[in-house]
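Remarks on the structure that follows.
One chain of protein is taken out of this complex; the other chains stay put.
Right, chain A next:
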Amino acid sequence: MGEMEQLRKEAESLKDQITAARKAVQDSTLQEAAAGITVVGRIQMKTRKTLRGHLAKIYAMHWSTDSKLCVSASQDGKLIVWDSVTTNKVNAIPLKSSWVMTCAYAPSGNLVACGGLDNMCSIYNLKGKDGNVKVMRELAAHTGYLSCCRFISDTEIITSSGDCTCILWDIETGTQKTVFAGHQGDCMSLAVAPDFKFFISGACDFTAKLWDIREGTCRQTFGGHESDVNAIGFFPNGNAVITGSDDATCKLFDLRADQELITYQDSSIMCGVTSLAPSMSGRLLLAGYDDFNVNIWDMLKAERVGKYMWKLYIPLENGRKVDPAEDSEGSSRVAVGTEH
């Protein structure tokens, strides 16, 4: 038997082993575990603030850990840091490349990052001595577009790219610490675990992967989606992963049982999921779709309990507030809503 054929057979055998091991722990379902709980009541959301200022499509936004400041990136070539309570612009940062697809706020609040079709991740220092916000580093090595970036700290950031890899960078030296290769399609998004030891990535190979940041290895791969995985997030306790796909569904994957627990779908929803965020208790899942809606799901009962209509691409972060983005000729708005 040729070496290729032998390896192919070994791979098939291992896949069967994984399938069997997953089945062996299927002694129950999420539905059974949640049987004694009633569906949450209808969730109504109200727009409380509208952040006006961008002149073109807003591609991404990310909250600061203080839940008041946030950063948004627009293809008008600007990164804006907003005080969402006063709606004031704290910083308006002009970008070298206007083809931005993602942005991130460092947990410390000192840095923001962005990137896109320039294949680079640019880091900006918000707390520079003279008060001017300048590019601190340009992290270049990806051979494809930057789809997402998330800070681990002020010295490390993880990026995902259309070149099918994710990279952990040392910001101070501007070099790659680890390349996470394995996806067979463009990496579309990533999320860091609450304990900062792992991160998950969603890709155009229809899978989500869990990576050990320090070891540099892929620990688990989750299939099941029938199209690109565009959005991904952790359940608040870090033990489960939520994905959103072009197949119009979201899925909940349990990390310890290594399998899908439930799918959030409805026959009336036929368009892709572009972004998602769980609420603070994990009970609700807010998901943004291509039809400009945000659907709110009861995560335990897999029922839709709310809907919020908006206009265009909807980036979501942090379940406490919902941030839809709108693009209309000549003006763009990002709205922040809470439920009362």
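The criterion applied here is as follows: a residue touches a chain if its C-beta (ideal position, glycine included) is under 8 Å from a C-beta of that chain, and two chains touch if they have at least 3 such contacts; residues count from 1.
The rule we apply is simple: contacts and distances are computed from a predicted model.
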| item | value |
| --- | --- |
| Hidden subunit of the complex - UniProt protein name among "DNA polymerase delta subunit 2", "Cleavage and polyadenylation specificity factor subunit 2", "glutathione transferase" or "Guanine nucleotide-binding protein subunit gamma" | "Guanine nucleotide-binding protein subunit gamma" |
| Touch criterion as defined above, residue of A:Ile37, A:Leu55 or A:Met270 at the omitted chain | A:Ile37 |
| Footprint left on chain A by the chain that the document does not show | 3-4, 7-8, 10-11, 14-15, 17-18, 21-22, 24-30, 32-34, 37, 40, 43, 48-49, 68, 84-85, 182, 217-221, 235-237, 239-240, 254, 256-259, 261, 279-284, 296, 299-300, 319-321, 336, 338-340 |
